[in-house]
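Excluded from the complex is one protein chain; the other protein chains are retained at their positions.
Each chain carries a letter (A, B and C) given by its place in the written order, and its residues are counted from 1.
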Amino acid sequence: MTILTLSKALNEGMRKAMEADPKVLIMGEDVGKLGGVFRVTDGLQKDFGEDRVIDTPLAESGIVGTAIGLALRGYRPVCEIQFDGFVFPAADQIISQLAKMHMRSLGAIKLPVVVRIPCGGGIGAVEHHSESPEAYFTHTAGLRVVACSNPADAYSMIQQAIQSDDPVIFFEPKRRYWEKADVDTSSTDWWTPLHEARVVRPGADATLVAYGPMVKTCLEAATAAEEDGRSLEVVDLRSLNPLDTGRLFDSVRRTGRVVIVHEAPVFGGYGAELAARITENCFYHLESPVLRVGGFSTPYPPSKLEEHYLPDLDRILDAVDRTFAY
Amino acid sequence: MTILTLSKALNEGMRKAMEADPKVLIMGEDVGKLGGVFRVTDGLQKDFGEDRVIDTPLAESGIVGTAIGLALRGYRPVCEIQFDGFVFPAADQIISQLAKMHMRSLGAIKLPVVVRIPCGGGIGAVEHHSESPEAYFTHTAGLRVVACSNPADAYSMIQQAIQSDDPVIFFEPKRRYWEKADVDTSSTDWWTPLHEARVVRPGADATLVAYGPMVKTCLEAATAAEEDGRSLEVVDLRSLNPLDTGRLFDSVRRTGRVVIVHEAPVFGGYGAELAARITENCFYHLESPVLRVGGFSTPYPPSKLEEHYLPDLDRILDAVDRTFAY
Amino acid sequence: MTDASRGADAPPELVQLLTPEGERVEHPDYDIDLTPEEVRSLYRDLVLVRRVDLEAVALQRHGELGIWASLLGQEAAQIGSGRALTDADMAFPTYREHGVAWCRGVDPVKLLGLFRGVNHGGWDPAEHNFHLYTIVIGSQNLHAVGYAMGIQRDGTNSAAIVYFGDGASSQGDVNESFVWASVFNAPIVFFCQNNQWAISEPIEKQSRIPLYRRAAGFGFPGIRVDGNDVFACLAVTRKALEDARSGQGPTLIEAFTYRMGAHTTTDDPTRYRVASELEAWKLKDPIERVKSYLFKNELADQAFFDSIDAEAEDLGADLRKRCTEMPDPDPMEIFEHVYALPHSLIEEERKAFAAYLEGFQS
Partner (left out) sequence: MTDASRGADAPPELVQLLTPEGERVEHPDYDIDLTPEEVRSLYRDLVLVRRVDLEAVALQRHGELGIWASLLGQEAAQIGSGRALTDADMAFPTYREHGVAWCRGVDPVKLLGLFRGVNHGGWDPAEHNFHLYTIVIGSQNLHAVGYAMGIQRDGTNSAAIVYFGDGASSQGDVNESFVWASVFNAPIVFFCQNNQWAISEPIEKQSRIPLYRRAAGFGFPGIRVDGNDVFACLAVTRKALEDARSGQGPTLIEAFTYRMGAHTTTDDPTRYRVASELEAWKLKDPIERVKSYLFKNELADQAFFDSIDAEAEDLGADLRKRCTEMPDPDPMEIFEHVYALPHSLIEEERKAFAAYLEGFQS
């Protein structure tokens, strides 16, 4: 057991992947000498060289587009998008190429490309540095989309993502980069399959559904609710596409009440799919409509306002209260 | 009254807008001499000149980005994206610039830019020519998103979109371009406000919700259902963001059963937001969960398969049946 | 390793080795030594791919294809460059590179699948070192450069070539591909077929100077070649590929040619260009000049030309037959190859749709 920050856990995970397979490459802006603006790739260029840890020119379409080319040649590139808000110049390469080439080739081409995206707010940053763009990718058939919420998952999930023969959009909760936890780097026995959800706190009265940065917030909300005598279950989805409906619906059927929490704007967000799918599949088990707590339908505000914009304990518990009012 | 195809109605609408306001410009690939690959801008360059109907270089980011600049200078550009699948190179300019500049400037900047996107399948085209990318934009705060379904709306809505001081993503159902209807071009009295939904067929037993190309399909389904003794109401949303929840919920509360229909993949599609929002607001009126009929969670298939991929009368009525089975 | 100054030379003239009249001309930097057999073989390729193309246009007219993008007029650019490739080189086409596909050994009937709508790409790129057709303009340029970076890492003696059009030169992706190729000195040849038109837009809407000069601005050489001269296209591409393979980095080749047909079968060029333009270019036909050359130099007789024509006839007939016999895909194929690994949502939808379809049978 080693105590690792989430950021360091990712770093260790990538290191393991690079040691295991010489075809694994890291590429992106400032990932080399600097080790990335969040130091997630710290030290990797020193140890694996400039041919495997590539400081690229400043252009996201170029990063993903050339990663596709490298994958066509048998490599397994892991791209870093420096911040969530800078993924959009790469939208075409991700949506029209990365996601669709396997089908286009009737299965002949595999594209094991990972696109790492530090995501979400809460770090007091300027515009474009606090976005939660997951819904753009979960709606894109051909991509797998996952989000880690804690160091152990970060460590195991990044390795599984790199091993995946399908492209994976990998969301990292940037405001949790510095959270620490024990990670067992000596064995893989404890790894949860990449696309499984996990009940991170069992409860009986209602289910909180979250992923990435909001898992911790939900756990805090559940702790607070306990004091009020309410037992909340927290489900960490981990995988957004595919969605582990089995574990999710199981929780919902037990509690009958659901609050979905994410940072992205509620309108058209990933929570909409969750709410729609849960309702369709658990209709007779629901005591109240599935409620969603998320960002408002506005651009991400300046940082002095972000605490009001982001779902917090109070807004989550307010929604829980409302599910009991039905 | 004049009989116009949907394509010609758009053309007439743009012509009216250009006559009324010298600041209105048309720009895009092949919009000039050719009049666009669908002839929607046919004849406009001839009548308004190359300075107002601009054949641009072949780059969508450039089209939207320079349109923003022209809007900053006081112009009202109407951009054509040649096909739905080619909007992604412009994603960054649309999502990070067009949508957010008004807020960034604390309201000082207005960007009256219209981005026209011929959308959807059913015309036997090759890859990237049959996409339904609306969910990427409805989730983007700062944009208005509308979809026309018939010539009269096409004619009035394009003019209202051009008059809007906010950016508008304007979806045109390409397989309906050749549908004809009477359009009164002599008065504006009959115009429905841009962001209002419309009940296009009243019914009592269930509500079909659609927009753009699927409105006609839903109307056909409602006609077929009538023979089976089922009275289906059809709501044409017209505006996706903002959503006219008043008219939508009103219909749902009357019928108690809802089937949402769109061409885009169901997973994470715009229908998810509709289902979630309807359920939250009409919970006690729903006799069954809101069901969705749409594309599968796969890339749009080759054209020989599109009739199976696209929602049709049978799949819609199958879903209606299922809402009655609850 | 990087010789940045290579791109900065004064603009060379258009490279031509065979005039429209079929005269061999010399060029100080490029020459080519072809046996009569090789010239006949080039001629054969030119004729056969034109035939494939004509057949496809006809098939579209008869409703057998949804659409077709004709290469008419661009045969020399495609056969010349395609024949310059070794087996180990990798080619990245647009949607119009039927001639290159031919050189790579792709069965022409496979090209038809995409245009008929039975698939989005029917061949295995690795089998022929010929990537799938790419429709989103310019996006393949980045794939090609990435692939070339892979070649570099593998340390092998091969190169990548990427095809794109004059219109594509405006796309961000294409220019980013120039940046990457230059910075990493990637073993790649950028082969731009300037056919003067991007659908209805003339080249002036994309650039006010010759396109080959774009390369110098990124620090690598650009060269303009007579795209209707198969000898010159072969020679210039061969040289650029050798440079790439030997660590000299990228070259941009602008093949100056002409799209003699419509953009695709759904296009109507009479709306935007004058007939006289086509007439002028007909005099520069890429096939006629090789025929003249063979004739004049008595390298082929009428029997040879007749036999090629007969072969083309057979090829066309065979293609027609196999196209119309192409079976429609099964509806359940919608769910195939979305992912390489199992995916629960796809499985769920597959099952539901199968059950739904079965409902009709009962």
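What we mean here is this: a contact is a pair of C-beta atoms (placed from the backbone, for glycine too) under 8 Å apart; a residue touches a chain by one contact, two chains touch by 3 or more.
Please read all numbers here as calculations on a predicted model, not as lab measurements.
The hidden chain, counted over the whole complex, makes contact with A, B, C. For the chain left out of this panel, the touching residue among A:F249, A:F283 or A:F296 is A:F296.
Residue in contact with the omitted chain (choice from A:F48, A:F86 or A:F170): A:F86. Screening C:E204, C:E298 or C:E358 for touch with the missing chain picks out C:E204.
One of C:S170, C:T237 or C:T265 touches the chain omitted from the figure, and that residue is C:S170.
Chain B meets the missing chain through residues 51, 56-57, 59, 61-62, 64-75, 89, 92-93, 96-97, 100-110, 141-142, 144, 164-166, 195, 241-245.
Although one chain is hidden here, its contacts on chain A can still be listed: residues 29-30, 32-35, 37, 55-59, 61-62, 85-86, 88-89, 124-128, 267, 296-299, 301-306, 308-309, 314-315, 318. For chain C, the residues touching the chain absent from view are 2, 4, 7-8, 11, 169-173, 175-176, 179, 182-183, 185, 204-209, 213-219.
Heads up, the rule we're going with is that only the chains that are shown with their structure count from here on.
Greatest centre-to-centre distance from chain B is found for C, with centres as Cα means.
Mean C-alpha positions place chain A and chain C at a centre distance of 40 Å. Centroids built from CA atoms put chain B at 31 Å from chain A. Centre-to-centre separation between chain B and chain C, using Cα means, comes to 36 Å. Chain contacts: chain A has residues 61, 89, 92, 96, 100, 103-104, 141-142, 241 touching two or more partner chains.
Touching of two or more other chains is recorded for residues 119-120, 136, 172-173, 338, 345-346 of chain C.
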